[in-house]
Structures are given as structure tokens and as C-alpha cells.
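Have a look at the structure below before the remarks.
All protein chains but one are shown at their positions in the complex.
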Amino acid sequence: MRETFTKGMARNIYYGGAVFFFLVLIGLTVDTVKRLPATDNRENLTEQVAAGKRLWEVNNCIGCHTLLGEGAYFAPELGNVYTRFGESTEAIKAFIKYRPVEGIEGRRSMPQFNLTDEELEELAQFLKYVDGIKTARDWPPNIQG
Amino acid sequence: MKYESQGIAKLYFIAAIALFVGQILFGVTMGLQYVMGDFLFPEIPFNVARMVHTNLLIVWLLFGFMGSAYFLVPEEAERELYSPMLAKVMFWVFLTAGVLTILGYLLVPYARLAEITMNDLLPTMGREFLEQPTITKIGIVIVALAFIFNIGMTILSGRKTVINVVLLTGLVGLAVFFLFSFYNPDNLVLDKYFWWFVVHLWVEGVWELIMASLLAYVLIKVTGVDREVIEKWLYIIIAMALISGLVGTGHHFFWIGTPDYWQWLGSIFSALEPIPFFMMTLFAFNVVNKRRRDHPNKAAVLWALGTAVMAFLGAGVWGFLHTLAPVNFYTHGTQITAAHGHMAFYGAYVMVVLTMISYSMPLMRGQKAANVNAQKHEIRSFWIMTISMVFITLLLTGAGIMQVYLQRYAADPLPFMVVQDRLAHFYWAREVAGITFLYGLFLYIYSFFAKGEEVADVE
Partner (left out) sequence: MKTDELQLKRAEISTLLSLLNLTALPVIGFVALLFIYKKTEANTIDRYYVMLGITTNLIAAIALVLVTGLMILLGGFDSPWTWVYVISYFVFVHAMFILFATWTMVRSWTGKKLTKSFLSK
């Protein structure tokens, strides 16, 4: 780089730029958090849903599935699974409940998590709540996720 | 090696490489599970293998960063490490915590692990990359604080250079942003939003500071180019990294229920994110071209150049490929993301740690550079691993494009699992590339033991 551009100038761009854009990020974060009630489906965030989220976490579902596009890419997207399963929490529960313990020969299979009926309901309610989150352009692009 | 306490880095590097081997073994396992779904099922289901794969990566990179800092800081600060004892103790604490956590993943069902570690008291588990039990997370914070205290005290009472101050800033940022991993609200949108404050602000923020400073340090050493010139580049690179990367976090806020303005902000700022990586390439090319000496450690020079190039390709080009909102609408959460993730992590962070190891390991073993034969093997392993990773990336990109087309773009979209079956040939080829990578890694390890003629000093 040319001599006219000094190290001092580079340093100032670094400090100035970093501080400025960090403040911008904080400002945008405050604004985003304020606007979230319009989209994040918090009105349906019941205790049952919260318990379902915990089950989602402690069974490491994200280790295979994506949820709103984030996670692993080994198993289907679940952000819209409620819609895909015909808006039926029963169908979701049945799917999870009847996974074969030893898997399916030669194919990918979801493990059998031995959840109780109450837990199955919580998990299904959680997935229903996630489906109710208003994502931009109604992502995912179609029902297949 | 000018200061005795720099030698502590060796311990960290050995652990890093050992865990790296574990990471790749599990990677190859998962690659096989992609095409042979019942492989190791139900003993090691995919989610467990993946958790081990990604967590080992994070842990060994942290070992690599810490080792690098312990080697670099005393020399830059021109004094011995503040407390070599603390560094050694923390090494064993971190290694024990890391190994126990991985064993926990493998030996008990994850839900049971959550129970044993009392996740209910402060639930933080079960989110991608942050799967560690809460108690491990607390351990990580303690180790990080002790480490930063040690490094910080060394720098504060020694010579402050741009390199060690930038490195320290990056490391402090790493520790601070990790604290967001303890925030896990029931509201999924909030959870996801702040989850990115760990993940994005690490890999597309403060880690770039760490990476750039390590690269700058090695380049000063191997090229003999004037420190003033290198420091100016360093500042401008990290300036661009933060200017683009902070608001660039927005490219993760397209489809998670966050306001629409992120579509614009995320697209525009993240489109600038390749710039710092491009500048790193320009920087590395430039100083190597202007070098004042031919360092006997040719392997280290190659790693340094390779880091710059592969980081630009993986993080820069492959990131840009799917970062614009209209494109990301189709590619979000597909194999395209996996392709980018693999090359970006390898190119930027794996390679920069291997660059530091390549440069410093011979010095810690009392040589100027590894012997001729060892370097030959190391250079061969560089090419095998790097080319394998290029193939892994290209194959996953191909799989991703096919997936997007069949599952999301076609007039008659097909279900996920049907599409996955059609991608099998991509995944088989990727598995071959993965095994080749593993071979390259074994060759890399062999290079440390290869005997041969000492290098001629051409200074």
C-alpha cells in the first residue's frame, strides 16, 4: 500500500468502523426485539410448548433436522412439519412414537426416544407453535421444506 | 524459540492434532451414514456423530488458538509468560473437560446426559454447536478467563505490538460472545437470534481477528518483511472484517421470524464479507512476493499462503454464493450450507492453526525448520488435505444445487427423503474425498516423525 496511507489511518478505520458498526448492530437488535411480537407467535407460547422446546433440545433433534433452516441437513425440515402432516399433531406424535428401535435396514431412521404420551404432546405442540412463526416470504419455499 | 515458556504451546498443539484426528474419523463415519443410513445405528446415531464431529472441531481449534497464543505472545511481548504453571493446569482442565464431554455424548443417550449434568437448572443444551452440558460451558468460560488473564498479564507488562493486541482483542471477544450461549429463552425466535451472537460473531467476527493476527505473525517471521507494512495490512483487514461482519450477521436473520429489513441489511453487508478474505489473499501474496529472505521452513510458507487462498475460497466465494436473500431463500439449510461450512472452517481456521503449528513446532523441537524429508511429507499432506477439501466442497455444492432444484425449485417439488436418495452418488464421491482427507491427515502426523537430512540455512 502507498505511503500516503499510514498505519495510523488504518488503525482509525479499524477502531472507528468496529465501534460504529457494533453500535449499529446493538441498535438494530433493540429494534428487532421490539418488533418480534408481530411475528414470533408468542401468543401461542404456552408452558406446554416451552416443555416441548426443552424436549426438542435434550433429545438433540437439531443434530439431524433443520428447524427454520438451521441445524443438520440429514433429516427433513421441521419448521413446517405441522402443515406437511396435514395440520395434525396426532400424525406427528404417531410418527415419533412408532420409530423402530433397531432402525430400518440400509436406510436412515429416526431413533426411538421412548417418550411418554405427555411428552409426545408437548413436542408436537412445540412443532405446531414453530409452524405459526411468521417468517419472511413464508419460508420454507414450499411444503417439502 | 526465544522464551522457555513458549514451549507450553507444544502440549496444546499435540492435543489439537489428536482431537483433529477424532473429528475426521467421525466425519468419515457421518459421510457413510449419509449413504448407509443404518451404519452404527442405533449405537451411534447420526446426531451423536455430528455432535462429536462439530464439537471436536471447536475444541481442537480452541486448543490451537490457545497454543498459538502461548507461543506468539511471549515473543511479541518480549518476556516469559506471566504464569506457565496456570497454562499447564488449564491445559489439563480443558482436556479433561473436553474428553469427558465427548465420552458423555458417546456413552449415554443425550437426554440422560442432560439429566446427569442437571441441564434443568440452567438449560443450555441441545442447540447446534452449543450441545455441551451447561457444566462444560461453565468450564469453558473458566478456562477462557484463566487463559485471557495469563495472556493479558503477559502483554500488559510487556511489549505491546499490533499483533498481540489484536490477538488479545479477538480472544476477549471470543470469551465475551460465548456468554450468549447461556441465554436460552423459550421463545424460539429470540433463542435463534442470540444464538447467532455466539456462532456468527465468532466465526465471522472475532475469530477473523485471531486468524489475521496469527497469519500476520507467521508472515513477518517467514518473509522478513517490515513489521510496519504488515501491521498496516492487519489493521485494514480486521477493519473490513468487522465493518462487513457485524451487520453482516443479518444474513442469518432472513427466515427466522425477524423483521424484513434484515433481507436488505443482511444481503448488502454480508456481500462485503468476502473483502477481508480477499485482502488476506492479497496481503499474503504481496508479502511473500516482497520477502527479504527465503525461510528454510517452506512448509510453513505454503500453509500461510494456503490459508489465505482457501479462506478466500471457502469463506469468501462460497459464502457469497448463497448470502443474498433471494438466493438464500432457496439454499437456506441445504447441502450448499454444508459445502460452505466445510471449506470455510478448513480454509480459515484449520489451516491457520496448522500454519502456526508448522512454523512453531520445529522451533520448539530445537530446529530452525523440519528436516527435508519431513517437509516433503508435510507439503504432500497439505496438498492431499486441501485438494480433498476442494472436492468435498464441490461435491456438496453439486448435491446442494440438485437438492434445491428437486426439493424447492421444481414445479413439482419432491419430499426431502426422496431427494436425498437421488443425491447418493454425490455423497459416495464425497465419502471417497473424506477418506482421502483422512489419509492426508495421517501423512501430516507422520511428517512429525519422518527422519531425514537437516535443512540448509539459506538466510
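Should a chain be cited, it is by its letter among A and B, assigned in written order, with residues numbered from 1 in that chain.
To be clear about the criterion, a contact is a pair of C-beta atoms (placed from the backbone, for glycine too) under 8 Å apart; a residue touches a chain by one contact, two chains touch by 3 or more.
If you're wondering where the values come from, they're calculated on a predicted model, not measured in any experiment.
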Which of the chains on display does the removed chain touch in the whole complex?
B
Can you work out which residue in B:129, B:149, B:182 or B:405 touches the chain that's missing from view?
B:405
Residue touching the undisplayed chain, where the options are B:301, B:370, B:385 or B:455
B:301
Among the options B:32, B:166, B:188 or B:309, which residue touches the chain absent from this view?
B:309
Checked against the full complex, the residue among B:1, B:44, B:106 or B:282 that touches the missing chain is B:282
Of the residues in chain B, which ones touch the absent chain?
278, 281-282, 285-286, 288-290, 298, 301, 309, 312-313, 317-318, 321, 394, 397-398, 401-402, 405-406, 410
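Quick note on the criterion: only the chains that are shown with their structure count from here on.
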So in the complex, the part of chain B that touches chain A is made up of which residues?
33-34, 36-38, 41-42, 45-48, 50-51, 110-111, 114-115, 119, 123, 125-128, 131, 162, 184, 186-190, 192-193, 228-229, 231-233, 235-236, 238-240, 242-243, 246-247, 249-250, 252-260, 262-263, 265, 329-330, 332-335, 337-338, 407-409, 413-417, 420
So in the complex, which bits of chain A are touching chain B?
1, 5-7, 10-11, 13-14, 17-18, 21-22, 24-25, 28-29, 31-33, 35-36, 39-42, 45, 49-50, 53-54, 56-64, 66-77, 101-109, 111-113, 129-130, 133-137, 139-145
